[in-house]
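Right, one structure below, let's go through it.
Missing here is one protein chain; the remaining ones are kept as they sit in the complex.
Chain IDs A and B follow the sequence of writing; residue 1 opens each chain.
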Amino acid sequence: MNEKVMRNHRKRQTIIFSIIIIVLTYLSSDITNFNIIHGIATLPEAVKWIFSNLFINGETLERLPKILEKLAETILMSIAATTTATVVSIFLGIMGSKTTGTSTALGMFARFVASIARNIPVVAWALILLLSFGQNSVTGYLALFVGSVGFLTRAFIESIDEASLSAVEALRATGATYFQIVYKAVIPQCLPQMISWILFMIETNIRSATLVGILTGTGIGYSFDLYYKTLNYNAVALVTFSIVLSVIVIELISNHIRKVIL
Amino acid sequence: MSLVKVEKLGKSYNSQTKVLKDISFEVGSGEFVSIIGPSGAGKSTLLRCINRMVEIDEGKVIFDDLDVGSLNKKELRKMRTNIGMIFQHYNLVPRLSVIENVLHGRLGYKTTLQGVFNKFTEAEKEHAFFLLKKLGIEDHAYKRCDQLSGGQQQRVGIARSLIQEPKIVLCDEPIASLDPNASKVIMDYLKSITMELNITCIVNLHQVEIARNYSDRIIGLSKGGIVFDGPSYRLATDNTDEIYGTKTVETRKLVTV
């Protein structure tokens, strides 16, 4: 009896849930003018187009040095944004974590800053900064930097919260100062986790840097945009492949580092 | 001359229950005292009131002629360098080497920057090795702490407290997570080293037998109050019954009524 009621209840829940999803899907398609049939129908054509247009030929390879230079610029920018954001985030993370925080007001402040920085999308930051910084690497760098501070601070707060408090207690009992405790008992415990997040952030930033580059006219994003707008699809293919290759290589390196340190 | 003097100490974490009430005792220089009692009797809190790891609510703790409760931050740090502490779960930093963990005991003597940049003198490092040798684990000095057994980790904990050159060592259930063999090793080291260096030692224990075997004096704690305080040989079954609230106490009370 009871089981039957429960099963009916569950059935009803499933039905309601499905209806909600279907209604939302319908509304979304309606508002965005998305036609799933049309979407699926164009897919084979799109794939055909990709294979017949997006390939690399000898002529585009001449552009390789220039593309690689732009790619290097983008990668370096992503790394610089991540590392400098790390420095800020460590302080904000220490302020914001329950384990190491010294006052609730400072903790709230750190969490607030991180939340704003993270929840305003990187594109928005890029557009805002573009107004006064102009089209150069610094604009992209700053946009990525702000986004990274937001994300890393949250990640660091979580890592620090997870660190065991026992060593903190022991160091406190020896008469160590606050910074000694943080540096000797807390950081060593979270360092591998933090590095893992930093590597993750670099990977993410390289992808975002392409996007930001399209807006700010720098790096590999600019190259892509340029060839895309001049309909030079072979060069577009080369740019895409160079990004894919570098992202995969960086991912492999980070995974290797993670495997050793975690 | 007494090193630690506890006067009418009281402590409560919330308004309903008092963890410690009206505790008074004195511990002299070089004494080896065990505090026994069931879990929840307030042993840990009592121990932590001595180096003010928990704030003192009522009464006073005098350590080495200092009123512990009234010290400011800096004075408190300075006082803590004179008090070693050993924990049930060793409380080491798992990813650091044994020798680094031992040297953490010197942080109280350093400025913030000296500590952060690992500015330990050669004499301090040699002292650390000397202590590790004394505790029989110098061959593990460069291992990471999480690679050691529980007994070995506790010996690192002891070395960390001894390198502080403390006047007293507070041990909070040092053997509660160890097997009997390792427990014996740890208690032997504690006893012999504190005796040799004339360091006062206060140990929280819940094994009465061990307390009787190793300590000069036993303090029995029950429900936040002292129910026994005297030389270990004077501790009788009646006392342990009262400390641990075993049935016999009530039956005896019934008889006396």
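Methods note: a contact is a pair of C-beta atoms (placed from the backbone, for glycine too) under 8 Å apart; a residue touches a chain by one contact, two chains touch by 3 or more.
Here is the rule we use: contacts and distances are computed from a predicted model.
Looking at what's absent rather than what's present, what does UniProt name the missing chain, "Sulfur carrier protein", "ABC transporter permease subunit", "Phenylacetate-CoA oxygenase subunit PaaC" or "Succinate dehydrogenase flavoprotein subunit"?
"ABC transporter permease subunit"
Given the contact definition stated above, which residue among A:56, A:165 or A:257 touches the chain not shown here?
Result: among the candidates, A:257 touches the missing chain.
Of A:64, A:106, A:123 or A:165, which one is in contact with the hidden chain?
From the options A:64, A:106, A:123 or A:165, the contact with the absent chain belongs to A:123.
Given the contact definition stated above, which residue among A:29, A:57, A:102 or A:230 touches the chain not shown here?
A:29
Can you name the residues of subunit B that touch the chain not displayed here?
Residues touching the hidden chain, for subunit B, are 95-100, 103, 118, 120, 122, 125-126, 129-130, 132-133, 138-139, 141-144.
Identify the residues of subunit A touching the omitted chain, counting contacts across the whole complex.
Given the touch definition above, subunit A has residues 21, 24-25, 27-36, 38-39, 42-43, 45-47, 49-50, 53-54, 72-73, 76-77, 79-80, 82-84, 115-116, 118-124, 127-138, 141, 155, 158, 162, 191-192, 195-196, 198-200, 207-208, 210-211, 214-215, 218, 221, 224, 228, 233, 236, 240, 243-245, 247-248, 251, 257, 260-261 touching the missing chain.
One rule holds for everything that comes next: only the chains that are shown with their structure count from here on.
Which integer distance in Å separates the CA centroid of subunit A from that of subunit B?
48
Residue numbers of subunit A touching subunit B in their complex, please.
164, 166-167, 169-180, 183-185, 188-189, 191-192
Across the complex, what residues on subunit B touch subunit A?
Result: residues 51, 53, 76-81, 83-85, 87, 89-96, 104-112, 115-116, 157, 160-161, 164 of subunit B touch subunit A.
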